[in-house]
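Here the complex is missing one protein chain, while the rest keep their positions.
So that you can tell them apart, the chains are marked A, B and C in the order they are listed, and the count of residues begins at 1 in each.
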Amino acid sequence: MNCNQEEFLICTIATLLESSQHVAVGMASPVPGSAALLAREETKGRIDGLRLSMIGGDANNPFTDGGRELFDCSGQGRFDTFFLGGVQIDGQANINLVGTGEYPAMERRFPGSFGSAYMYFVVPKVILFRPEHTRRVFVPEVDFISAPGTSEEGVYRPGGPHALVTELCLMIFDRKRKRFQLASVHPGHSVEEVLDNTGFEFDIPETVPETLGPTDHRLELLRTQISPKIAKTYPEFVARVFETAD
Amino acid sequence: MNCNQEEFLICTIATLLESSQHVAVGMASPVPGSAALLAREETKGRIDGLRLSMIGGDANNPFTDGGRELFDCSGQGRFDTFFLGGVQIDGQANINLVGTGEYPAMERRFPGSFGSAYMYFVVPKVILFRPEHTRRVFVPEVDFISAPGTSEEGVYRPGGPHALVTELCLMIFDRKRKRFQLASVHPGHSVEEVLDNTGFEFDIPETVPETLGPTDHRLELLRTQISPKIAKTYPEFVARVFETAD
Amino acid sequence: MAIFTTLDDLAQEIKDGTLIVLPPDYSNVPIAAVFALIRRRVKGLHLLFAPIGGIAGDLLIGAGCVKTLEAAAITMGEAGLAPRFSEAVQTNSIKIKDSTCPAIHTALQASEKGVPFMPLRGLIGSDVLNNRPDWQVITDPFDENHGPIVLLPAIQPDIALIHTRLADREGNVWIGKRRELVTMAHAAKTTFVTVEEIQEENLLEDERTATGTLPDMYIGAIARAKKGCWPLGLAGHYVPDGKAITEYVEAAKTQAGFEEWLEAHSVPQ
Partner (left out) sequence: MAIFTTLDDLAQEIKDGTLIVLPPDYSNVPIAAVFALIRRRVKGLHLLFAPIGGIAGDLLIGAGCVKTLEAAAITMGEAGLAPRFSEAVQTNSIKIKDSTCPAIHTALQASEKGVPFMPLRGLIGSDVLNNRPDWQVITDPFDENHGPIVLLPAIQPDIALIHTRLADREGNVWIGKRRELVTMAHAAKTTFVTVEEIQEENLLEDERTATGTLPDMYIGAIARAKKGCWPLGLAGHYVPDGKAITEYVEAAKTQAGFEEWLEAHSVPQ
């Protein structure tokens, strides 16, 4: 079955959630949200089935104690998986959500760090999701560290980066070596293309597999079961991405 | 008009509340609660009229954020007046709510310190209320300091003891001198009786007035307007104390 | 991820030595679950009240279930002193960690937030502080005058144990405006709940009920217990049984009287 880029990325992320127990999804995250809903659907009925808490909208939002509850729960260790992005991301998995140029009067200012400076430290498995794979995004060194990828010994840090998903590839982060390793390249793209468009150094194993595309069953599940659920929180996203499902 | 001891004490405390803006009343405090309701009734309609927040029961209980809200409000400085008691009280206004004898395996164990170790520090005007006026209660030195009457310089302490009301007298506490001064003796009692029954030293001015008894108007207000209100929280107390009102 | 079970099976899941937090007497005290714990002869509990205890504490102490007790006070209210508690302290047969109401709220909030400690004003110069080697006094780094301030370590209970009127089939639990139950549940590793009723409709789906609902994320087990607070009351549902409480206080003045009272009341339901 053919699928579009968003569907492919949703399924790629869903695969990364297979061992997750409780996934939290922040604001403005339709692709990670869809992936988590899909992974939950696939583990439904199992005792260790995936649990999902989404802020932003009322659907799948279990919080009743105000804006701090997501962060408090994270501090309590109730989630094992969260998603972050970045205006810039570097090879140490430092992320920048604030802007480019010299802080504070930056050349280009973006919204700000949101909860990253906390969530990146306390949620065990953080998946970085940034579709645009260019040297503008993947830089040698970020201009502003909203949240560092790694910490010195002695700093309380049960959490941190696990993987990076882009429009070209999947990378896995090695926390001990403080480096990304290319895990797979999406169909239609090459290791060379990834190298050309990445501004930081990363490890490349001898053989790099192609990222597995979604099975027909998974795509159908996504289009028929998941799209109406994600539409409760992101109607415009669903209208744009899942038009093929009509 | 004749009045019983509780009515007299309620009115004595109400007089102490005349400059209060916001009185908080804790659990199991029917006399202070009645006094605060009375003082509120007497300032009703005035812009600077007394405000009252009572925990224990739903009446006059404005709290909707759980057990910590009373203490949080106190920390924020929203109340200016609170009440405390004591199994023992000494001449430095240290109070003991825990027990007598050597801690922890005391000779006689009482419930515990409740919120005193905090409220005594942060609420500007704390009125100590302990009807039993004996050397068993008013001791040279308490066996356990649930909350100290005064603090060393440098300790954050906007609050502390203002007055002590007993079945015999009213004393005012001088925070600088760290001593009580006898302010008035209730009708039918004498300075000698107070001296005989107080285990700590305190100052006695040259002339000690008699505590003013309630006016007829105030007593009537208490029996007709206040008793039904206090009955919502303390029905047994009202049945016992205000039987004369029937 | 709440499991629906029976009262006695719920009690079986509370192991010896567990750190349990219980609510204050005016609010949702799970006495039926306390009876079930006594029936299963639980031992060595670390019992924390948030922040004041009453008959629940006295029962567990009298039945020999408690090793350590932390509370701002244990009181039977109008009925007088708590007899089994007083005797246990006087004879040094339990370890008592005397606290003060806001210190317990604060230590639970620290656990709720996942921080190792929180500061609290007051306390300095009290024997409450002097007998708590686990509390620390530091120089307030934000105070120009370098004054002292107390830091309280977080308390993370293993289990928050509460009774409420209502749960739904998803495991969401109605707590109304008794929000100390929210703090307790957030602070604890998991929360066990006894309820009067279980309804089909999801409590989170109506904003009026969602506001007073503890989501199932925090809930480990739910069991039905009709009149589960007796002899205490459940606000808006039934009032405390003052006569039974007074009789208890009278009977429990001796250990023999306590055990007689217990045998008459702690029957399986």
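One rule holds for everything that comes next: a contact is a pair of C-beta atoms (placed from the backbone, for glycine too) under 8 Å apart; a residue touches a chain by one contact, two chains touch by 3 or more.
Predicted model only: the values in this text are computed from it and were never measured.
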* With the full complex in mind, choose from C:A88, C:L129 or C:I149 the residue touching the hidden chain. => C:I149
* Residue among A:S34, A:S53, A:T81 or A:S116 that touches the chain left out of view -> A:S116
* To do: Can you work out which residue in C:E70, C:E87 or C:D140 touches the chain that's missing from view?
  => C:D140
* Please give every residue of chain B in contact with the chain that is not shown. => 22, 51, 53, 62-65, 68-69, 72-78, 122
* Structure fact -> Per the touch rule stated above, chain C touches the missing chain via residues 106, 109, 113-121, 136, 138, 140-143, 149, 151, 153, 176-177, 207-212, 235-236
* **Touch list for chain A against the chain that is not drawn** => 27-28, 56, 58, 64-68, 71, 75, 97-99, 103-122, 144-148, 151-152, 154-156, 236
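Definition applied: only the chains that are shown with their structure count from here on.
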* **Touch-based graph of the chains, sorted into line, ring, star, complete or other** => line
* May I ask which two chains are joined by the most contacting C-beta pairs? => B-C
* chain A and chain B, separation of their C-alpha mean positions in angstrom -> 59
* Whole-Å gap separating chain B and chain C, where each centre is the average of the chain's CA atoms -> 29
* Structure fact -> Touching at least 2 other chains, the residues of chain A are none
* Pull out every residue in chain C that's touching 2 or more other chains. => 182
